[in-house]
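Note that this complex is displayed minus one protein chain, with the remaining chains in position.
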Amino acid sequence: MTPKKINNCALVLIVLIAFGVPLVVRSATYLHILILLYMYAYLTTSWNLVGGFAGVLPLGHAAFVGIGAYTSTILSLQYGVSPWLGMIIGGLLAAIVGVIIGKPTFKMRGAYFALATIAFGEGIRVLIENIDYLGPLNFNGPRGLQIPPLDTGLSRFMFEAKEPYYYIILVMLVAVLALTYFISRSKLGFYLNAGGEEPEAAMALGVNVARAKLIAMAMSCFLTALAGTFWAQLTLYIHPKSIISLDLSFEIAFIALIGGRGSIAGPVLGALLLRPVSDFSRIYFGDTVPGLHLIIFGVVLIVVMIYQPRGLQEPLTRAYNRLIHRFFGPQGSGRAA
Amino acid sequence: MSFLEVEEINVFYGDVQVIFDLSLHVEEGEVVSIIGGNGAGKSTLLKTISCLLHPQSGQIRFENALLQNATPEEIVARGIVQVPEGRRLFSLMSVYDNLVVGAYNRRAAGSQEESLQQVYTMFPRLKERTSQIAMTLSGGEQQMVAIARGLMARPKLLMLDEPSLGLAPVLIKSIFKTIRAIADQGTTVLLVEQDVNHSLSLSDRGYVLEHGRIAMEGQAAHLLEDPHIKAAYLGL
Amino acid sequence: MIFVLEDTINGILMGSIYGLTALGLTIIFGVLKVINFAHGSMLMVGMYVAYWAVALTGLHPYMALFVVVPVMFFFGYYVQDLIIKPIFKAEKEVREPITVIIVTTGIWYILDNLTLLLFGPDYRILQDNPLRGKMLEAGQMLISVPKLWGFCAAVVTAASVYVFFQKTRMGRAIRATSLDREAASLMGINQYKVYNIAFGIGTASAGIAAITLVPFFNVYPTVGVLFDIKGFIIVVLGGLGSIWGAIVGGIIIGLIESVAPQFMTATWTEAIVYGLFLLVLFVKPSGLFGVKYDW
Amino acid sequence: MNMLEVKQLTKDFGGLRAIDSLDLTIGKQEILGLIGPNGAGKSTAFNCIAGVYAPTMGDVYFEGSRINGQKPWVLCKKGIARTFQIVKPFATKTVLYNVMVGSFANTNKRSEAKEKAMQILEFLQFADKKDIRAGNLTIGDRKRLEIARALATEPKLLLLDEVMAGLRPSEVDELVDMVRRLRQSGITIFVIEHIMRAIMALSDRIVVIHFGRKIAEGSPEKVASDENVIKAYLGGEYVVS
Partner (left out) sequence: MALTWGKTLSRVLFTTVVGAALVLTAPLPTMAADDVVRVGNIIPLSGPSASVGEQGKFAREMAVEEINASGGIKALGGAKLKMLYADSESKPEKGVAEAERLINSEKVHVLTGCWNSAVTYPTSAVAERYGVPFIVPVSVADKITEQGFKTVFRIAAKDSWWTRDQFSFLKDMQEEFGTEIKTVAFVYENGDWGKGFAEQWIKLAEKTGYKVVLDEPYPSTATDLSPVVQKIRRARPDVLLLVSNAADAILLTNTMAEYRVSPKAIIGSGGGHADPSFLTATGKNAQYVFDIVEWETDINKAGAKEANEKYKTKYGQNLTGEAVDAYLAMYVLADALERAGSLDREKIRIALSETRYTDGQGMIVGYDAVEFDQSGQNKYASPVMVQINDIGKGMERITVWPKNARRSGYEPVFPMP
């Protein structure tokens, strides 16, 4: 078999297995953990479009999760609009806000950009906490919005069981990964990478770096906001302090950095490491030694960064190649990515 | 044993090998030039002697002591001082502060005032500019500060990385004159240059570096006459 | 009118203390080119050290200076030496190693929760300290004495750090390293030792801020978070790396927080602060006192 | 019609006048050399033409139309490509990737971009290194990559900023040869160079600037014997002890 075939087979196999998981895993808890894992992988992949490919470090993406969640929830609670439609509207709104905020901030360098996005994220949270009503729209200020679990079903984006959520977020994740894959091979991907690495050279080669970044930002914000709606429909409650929190913004970025920023696999790998660490350490230590789970989380962050500052994607790729090499012989192992 | 002895070093930049089995020596009081085009490995060689890089194999000895795994600070403390390529001044600091930082190492710190006087004697212009911010100096003045800063460290061996880079011809001449004056005061000088004519004319010996290997070595006067050098490096 | 004056004074005093809490952040950024996300936690550690130093010995709170400053200096020194330095070594080529941001965040989580484990979630305040509740009366105006001392501490600390950087051998070495790491190495300056010392100074200044806060502020494990984001905003307003910028940035925030609530509800002042912050970033990205030099 | 016409170009930085009323023209398929002592304003002139800086005064015409202050990426699409004095490769990407960024200027299709990039690499005898990461190239290859990327944008006018600096003589000869072949393929070339031997051999005409002003213009022989030029290079205004 050629390396390409082996990889394609592995790809298909893995997608099939992922879709088969709910047939084996009946525990709603594990499904919930997997759903959150996929959701974080999805969020991070969306983040990666700017944070990875465009070479900046946005630390305020929770704001877009919030925009998505609030848009669809307000529309569905107060105007009966299906959350599916609200999801798209929220995405578009987030894209617009993203472009507006991206335009000035993309001119900034390194630390300034990171701090500006933090301030933007926190600013949006403070704004929502201060607004009870905006015209006819009820934001309910700091108290958040509850979605009554009344009519379930696909059209209302609300389900009794976990399986539908699982499949929705899995499809979203696969779609966003595929999208990232195609973007990375497209002109836009080339332009983003080039502009992220050497903006001056890229401009001389015909790349409108600012525009490429804004397009990426718009896409990233759009996709991020979709996950906001998903999250709102999953927990049926949105609360500015948690859905637009710094913690969320940080976690999205950390997953990417731990997994390997700018690579397609990175976000998924990062989520696979960090989510279980945070979930299981909270489950096992959260009650006995309060705070220990966050200490463990902190230690994992530090250790990974000391030993793999470029993220886990590179060593895991090597390990995968060795594995393929062992099972399929030398022709199976491709060159290093 | 020589003053500085480099024995069969191999140096890598990441995965790329830049220097191959390179050996050279410098005797006390000499002026030695290393000439070669960009990418020949000249700067890498100096960085290796300064211990900013470490050779994968081979040894470097200075005054008979091995410089294995030493840090750049230890190298300076032992008396090897490098004036880096492109001057690398502390751009937002004054001329005075730049010079004083040069005397940071303990050996030089004690005689800071004395060194300062010497340096000002050598470069009177710097005395006029003592409180000016380095960034605002002209190119020639910046190169003076760079060399003066190196001298402030009281070097036994002064290594200069392309001091003529980016200077007008007339300035180049005076910089080389200064280097000769430094050597005449008893400091050993290791000079890395692309400007073959100037550098060899003031040197005792020279090495020609090509693709990370010593292609030729000998008395400076002989090298200047060598047809291969003329053909390859002087464009004649 | 007297109200506005009173609020303005409080804003300046409290703001200078904010500036003091952010001073270390700006020092560390100036030298290491890294935002220390654990700075608030360092402040928290300083507050605990100060609290216990006073609570156990019965010293005057400001006498704790002699305990807190050295303890915090070496704490910062070794945190940088043992945890952050390896990353710098691994990422030598990178100018603003983003990985360090993650590591400092890891340190933040660890410090906050370790404190929770050790001392529990209780809120502590120094009960019978002589400064507690001390107010200066000027006509109808009331001015907090511990805050006034905080203002003095901020100015004195900033001035000392400034003079140290300008006039001492180590100070020059630190500035040289911040401008060109490699050239500084070639001058015999140990880059990592300079980083350790800069981190130590930054942390020690957080310790001084902690001492000025302890007489009137609660001490609890997550108290640092309150000052974290505030610190980021202050240092960017003042210009990353600028010592006086941090103090002025702090005073601006203090003034907004103190004066604005008299015209609106206090919750909106936060929004104003963020708005102003973004505005300054857009108009003058290098901050009010930042050098127009690309870090 | 001239390929490029620069009229009374002036550029100030703060109080400093980097270029002062510079006039020059380049005909179609010509090779024009621009020389001058360091700090004479050569790179600034390039940056004004390539759209990095907007000129303070004066006009730049490309194929007869005025292009003052247009952005670099716009000019690139119009047919002006340039290299950088300090090479700026996309270091983590392969040589092919680097060149494809350039070839995307005229297509949206990945396959076309790749084909074009391969053509260029083959033309420059560079194809064997297409999978090497740009960060791992030698300095000579980086310079070549710089040219390859610029060529991939299919320029009419190519601005070469000290592409020979730091190369060995044999490499310089190769490059001179290559630039000549480029001209034969129909590209107009404007070149800044420090290596006299190369620029003398290469240029149809040479313009010499000093302190932002044009001090001489003409054939290589004429310029080389010009008194002003010799004075500028050997100087006398700077006395160092």
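A, B, C and D label the chains in the order they appear, each numbered from 1.
In the analysis below, a residue touches a chain if its C-beta (ideal position, glycine included) is under 8 Å from a C-beta of that chain, and two chains touch if they have at least 3 such contacts.
This is a predicted model, so every value here is computed, not measured.
Chemist: Of the listed residues A:S82, A:N138 or A:T235, which contacts the missing chain in the full complex?
Modeler: Answering carefully, the residue with contact to the hidden chain is A:T235.
Chemist: Would you mind spotting which of C:T26, C:T99 or C:N113 touches the chain that isn't drawn?
Modeler: The one listed residue touching the chain not shown is C:N113.
Chemist: Using the touch definition up top, pick the residue from C:F29, C:F227, C:Y274 or C:F289 that touches the left-out chain.
Modeler: Candidates C:F29, C:F227, C:Y274 or C:F289; residue touching the omitted chain: C:F227.
Chemist: With respect to the chain omitted from the figure, which of A:K107, A:R143 or A:R326 is a touching residue?
Modeler: Among A:K107, A:R143 or A:R326, only A:R143 touches the chain that is not shown.
Chemist: Which subunit C residues touch the hidden chain?
Modeler: 3, 6-7, 10, 14, 18, 113, 116, 120-125, 127-128, 132-133, 135, 142, 144, 216-218, 220-223, 225-227, 230, 254, 257-262, 265-267, 269-270
Chemist: If the hidden chain were put back, which residues of subunit A would touch it?
Modeler: 3-4, 7-8, 10-11, 13-15, 17-18, 21, 24-25, 27-30, 32-34, 36-37, 126, 129-130, 141-144, 146, 148-149, 160, 177-178, 181, 184-185, 231, 235-237, 239, 241-243, 245, 263-265, 268-269, 272, 276, 279-280, 282-283, 286-288, 290-291, 293-294, 316-317, 320, 334-335, 337
Just so it is clear, only the chains that are shown with their structure count from here on.
Chemist: Averaging each chain's C-alpha atoms to get its centre, pick out the one most distant from subunit B.
Modeler: If we average the C-alpha coordinates per chain, A ends up farthest from subunit B.
Chemist: Which whole number of Å gives the spacing of the CA centres of subunit A and subunit B?
Modeler: Here the centre of subunit B sits 51 Å away from the centre of subunit A.
Chemist: Report, in whole Å, the distance between the mean C-alpha point of subunit B and the mean C-alpha point of subunit C.
Modeler: Here subunit B and subunit C have centroids separated by 42 Å.
Chemist: Sort out for me which residues of subunit C touch subunit A in the complex.
Modeler: Touching subunit A from subunit C are residues 29, 33-35, 83, 86-87, 90-91, 95-99, 101-103, 105-110, 112-114, 116-117, 121, 221, 229, 232-233, 236, 240, 267-268, 270-271, 274-275, 277-278, 281-282, 285, 294-295.
Chemist: Taking the complex as given, what residues does subunit C use to touch subunit B?
Modeler: So the residues of subunit C in touch with subunit B come to 169, 172-173, 175-176, 179-180, 182-190, 291, 293.
Chemist: Quick check on the complex: what are the subunit B residues that touch subunit C?
Modeler: Touch list, subunit B to subunit C: 50, 52, 71-73, 75-77, 81-82, 84, 88-93, 97-98, 100-102, 104-105, 108-109, 149, 153.
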